[in-house]
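Note that one protein chain is taken out, while the other chains of the complex remain in position.
In this document, chain identifiers A and B correspond to the written order of the chains, with residue numbering beginning at 1 in each.
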Amino acid sequence: MSFDLSLIVETVPKMLAGVGLTFQLLGLSAFLGLILAIVLLLMRISGKWYLDWPAQLYIYVFRGTPILVQIFIIYYGFPQLEFIRESVLWPIFRDPFGCAVVALSLNTGAYVSEILRGGVLGVDRGVLEAGEALGLSTTQRFIYLTTPIATRLALPAYGNDIISLLKSTALASTITLMDMTGIARTIVAQTYAPYEIFISLAIIYMILTFFLQKFISLIEAYLGRYTKRES
Amino acid sequence: MELLSGWWDDFFWGSVVVAQVFLASLVLMVIFGLIGAAAKLSGNRIVQKIANGYTVVFRGTPEILVILLLYFGSAITLTWISRLFNPDIKFVDVPPFWAGTVAIALIVGSYATETFRGAFLGVRPGSIEAAKALGMSGLQVFFYIRIPEMWRLALPPFGNHMLSLIKDTALISIIGLNETLFVAKQAIGTTGKPFTMYIVVGLIYLGFSTVITLTVMALERYGNHTVRAR
Partner (left out) sequence: MISPQPLIRMQNVGKHFGTFQALKGINLDVIKGERIVVCGPSGSGKSTMIRCINRLEKHDEGRILIGDTELTDQIKDLNAVRREIGMVFQSFNLFPHMTILNNLMLAQKLVRKTPKAKARDIAMRYLERVKIPEQADKYPVQLSGGQQQRVAIARALCMKPEVMLFDEPTSALDPEMINEVLEVMVDLAREGMTMICVTHEMGFARSVADRVIFMDAGEIVEEADPETFFKTPQHERTKLFLSQILSH
């Protein structure tokens, strides 16, 4: 058994060619997932059962099933349904990239909405009461008090979810997409050198994770500036 | 429903495989997590570094990559080792069950490491000091104060780790484990109904998740019965 260094030198650039696709999947799904999460959050804290219950059911289903199954249902399963094939959304569901983005967004939205809810529930009730006593309306309290404080509280958990999302993008390779993992799997199938290829790729992902984490802690430090006793 | 006739038993046995992988990986995950936490809490710098490396690697790498690496990698390694003894061996196959089980246990174990470590450190030093001041022995403090307190702190995240494990079992179908997702693929081959089959898989997993969630809730209620005063 040997560890072929020249193979690594040769294949790493090939895998890095897929980093663009990985980032597209990550960026788009993170953005769409966040919007979905905010909608779900508003439904959950609306105090109206006909909004709260569907949101709870959604979160329960999407957190209770594997993301891979969700990807397969959308990519392989949806074409079975005629109304989807005839809908205006068909171009999205016909395309593996569209399916991956939809599945990842739907999945991360469920997790993130619970993270955001944790932040909202963590806001000190006294602070909201003070706003109430000053005559701020419910909407004003939500915008000026709850949102900024909850954002800071939710950010560490949100950062972890973004990293989970980065790792989940690798599953796009199971529906023919040539992201970094997809390329790596093709190369391994040809060279049969799993150690060299997969370990190199793992290191690439770890570097990406590292930078994502750094970026998130920068935002955390900025948002948390008012929690430090020394200015 | 009639679509599924002839596939019920396959899905049932697929679910059994899911349950087996889950239970085996659960045991391993706890072991990895405890070793990792002990290593991080140990005074030894080198041991701490290794444990840190373990958590960084397995939390920063996509799950599917770990599974593929362990499956193909261990096959190659085992083949190489066998050839040392018998040059005629062409290829040693590693059962996807064990490659997959160890892989997801390693991944989730890296998260459990932090959970166990946090729970150990989260025990209020005051309780420990009070117990010592009352004359309890080290072992008594450990079993009567530390363990129950840790249990209470670790249970909610531990429930999430179990949910991660059950969901990660689906990934093992990629290396050919005959669990439910694998069964669905075969069923689709003959019936041509991918949506129906994958929905069945989704429902099976939702069932597993529900059972785990309810179990954890029951355990939490039991674990918190002492601190629910108000």
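Quick note on the criterion: a contact is a pair of C-beta atoms (placed from the backbone, for glycine too) under 8 Å apart; a residue touches a chain by one contact, two chains touch by 3 or more.
Predicted, not measured: the structure shown is a model, and the values here were computed from it.
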| item | value |
| --- | --- |
| Partners of the unshown chain among those that are drawn | A |
| Contacting the left-out chain in the complete assembly, out of A:Ser46, A:Ser87 or A:Gln140 | A:Gln140 |
| Omitted-chain contact residue, chosen from A:Ile35, A:Leu89, A:Ala130 or A:Ala189 | A:Ala130 |
| Positions on chain A contacted by the hidden chain, ascending | 124, 126-127, 129-137, 140, 144-145, 148-149, 152, 225-231 |
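Keep this in mind: only the chains that are shown with their structure count from here on.
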| item | value |
| --- | --- |
| Euclidean distance of C-alpha centroids - chain A vs chain B, Å | 22 |
| In the complex with chain B, residue positions of chain A that touch it | 1, 61, 63-70, 72-73, 76-81, 163, 166-171, 173-174, 181, 184-185, 188, 192, 194-195, 198-199, 201-202, 205-206, 209-210 |
| Chain B - residues contacting chain A, complex | 56-57, 59-66, 68-69, 72-73, 76-77, 80, 163, 167-171, 173-174, 181, 184, 188, 192-199, 201-202, 205-206, 209-210, 213 |
